[in-house]
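A single protein chain has been omitted from the complex, and every remaining protein chain is retained in its original position.
Up next, chain A:
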């Protein structure tokens, strides 16, 4: 709907030529010079804004035009739409070297705020941030009775402090802290007067009442953001803004902040002893401003927590209560970090809050900052943090995985607070099945987060289980979908994919026969065991086309790469063996989502090779399992890349150079298995059910057989026979259909090269089983290319020699 109209308009704005723009600018100049700035001017400025903002490249506006825009912005009486447009245009052009705008020319605080927005967008090339800071401070310090509204200035201050913490001096910080104290604690508790009192309204009619709480009761204490009224006074507005910027301000002016005095530690200690002494006294005005501000902040947060127990009359206010709770906990956390004496007062209050909220699913997002608080201060306060985590990690993900915002916040909580878990890290790592529920349901948003989180979750105890879980992740998505369908609806709009109906899957989910498997899949904690979920893969097949399952399956290869990068850091020899076995086993036991298997096979085969490279002796150690794998022929077509990697690894690492335990018997056994496999592969005809076997499988089989023969030389005649058969087969017309012409050609060439090589057994051994010193200085780093190069060279040599021989 918007695209079509917007597209053409944007195009026009972009394609306007310099000349036309120049004319337009002069028209604007004319309009802006008039005394009466009417709707024409506004209309033109709207267009100018679009022209400037539509393109990412610079638009050169006439200097006179720019100057006029700046002047108009600072006119004493200018309708707001015009002011706002001038500021917006100037801001859109920023950073700009030709700006002459300055805070000196502004007439009132609203203009000052607009000018500041333009100046702050310049990128602080000419100390604009400092300049703005000084102006704002000056304006804030002037206490004129009907003075300009200070409401417009606090947000600028907050932005300035965020952009450039060093912009304020120590005394300026103190001054502003004092004013914040006033606004936060001593705002009026009477409602404000409506703006338009009018000439005829009587004094009685204008009598405002007291402010109320969210549930309508009369306010019991000082004014906060959760206080209601029909109209608000200036200082009440400032109360709202002051609280909105409080946390950032406390961090800025705290002991870690740049505005701290030089004698840090000493004054801090003194300050805290003072506040401990005066903890119960209300005559806190003896405290220096920074400490007094903390005290006021503490009282404010406590009041908010009390106010949040009331039932709000409007939904918007109820949402605000939760946001206030989160902020209150965050501010209390900052306060306790800055001054430990707050901790003892805060703990009881927050423990009670936690107790109240843990049963309420609507407030679950407040539990995260609470948990962080207990994590940070738990030790100092001897709080049993374990109970907090148990609830958080056991129940929350299992019940609320479907909420995208909660999922994001929860995972961020895990990522950001790793350093706080300390000895309790196992609670996090053992809860990985629950965490994976977030990932399975919200994979696009959370994949990157989990790539960062996996190194923490993967350790020696969980590694194998996590690998299985990652390979079964799309299956988990399907199971979660079924779980939602079978539970009573939580909201009006169903949370699952309504376009997909799968009654058979739902039945299977409820079938007691499969309860065990589903429960294992949906378990909240690492169980230390593995279950074969192959029956579930079949049962859930109808759901494989579900969009959410498909999205999850797309994320799995990335996660697998991250997993293997992490696990190779912690893998011992035994663990590496276990992982290889998992790879082999799972390569044909995957949930059949379209393209999922192919992608996973690619990852698994490359990771298998990486593991072999790390620990070459595993080929000999796991010889039995590898033989079993190679014996199951039906798998070749569906997992060609896996087979190729295994066969290649056998050829490469099954020798005494890599493991002294390698026996001739083993080599012979592998030879036979591979020979059989090669036969099977070449004899079978491709059909509708069997995809054609890629020629790489054939060539790698041939090469590996030759390698093995070069190590156990009585196999050479057998291999030569095999190779010549293959060569003949490749030349026959029947060969080109399963492998394609190029494939057949490649097979033929390779067979020839190998045959030639075998004519000189010692050279063959040298080429095919090079010792370590020879192996390292290769001209090509890629192992897969070095061998063909060697083969080709030798072939040519042999052929040349053959042609030189007489007869």
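In this section, a contact is a pair of C-beta atoms (placed from the backbone, for glycine too) under 8 Å apart; a residue touches a chain by one contact, two chains touch by 3 or more; residues count from 1.
The rule we apply is simple: contacts and distances are computed from a predicted model.
K.L.:
Looking at UniProt, which of "snRNA-activating protein complex subunit 1-like", "AP-5 complex subunit sigma-1", "Auxin-responsive protein" or "Alkylglycerone-phosphate synthase" names the chain we cannot see?
P.N.:
"AP-5 complex subunit sigma-1"
K.L.:
Identify the residue among A:240, A:287, A:301 or A:539 that touches the chain left out of the display.
P.N.:
A:240
K.L.:
Would you mind spotting which of A:38, A:95 or A:288 touches the chain that isn't drawn?
P.N.:
Only one of A:38, A:95 or A:288 touches the chain omitted from view, namely A:95.
K.L.:
For the chain left out of this view, which of A:16, A:29, A:50 or A:425 touches it?
P.N.:
A:50
K.L.:
One chain isn't shown here. Among A:125, A:423 or A:660, which residue touches it?
P.N.:
The one listed residue touching the chain not shown is A:125.
K.L.:
Identify the residues of chain A touching the omitted chain, counting contacts across the whole complex.
P.N.:
Per the touch rule, chain A residues meeting the hidden chain are 1-3, 5-7, 9-10, 13, 42, 45-47, 49-50, 53, 56-58, 79-81, 84-85, 87-88, 91, 93-97, 113-114, 116-117, 120-125, 152, 154-156, 158-159, 162-164, 214, 225-232, 240-241, 243-245, 248, 314, 316-317, 319-320, 322-324, 326-327, 330, 365-366, 404-405, 408-409, 412, 416, 442, 444-445, 448-449, 492-493, 495-500, 546-548, 551.
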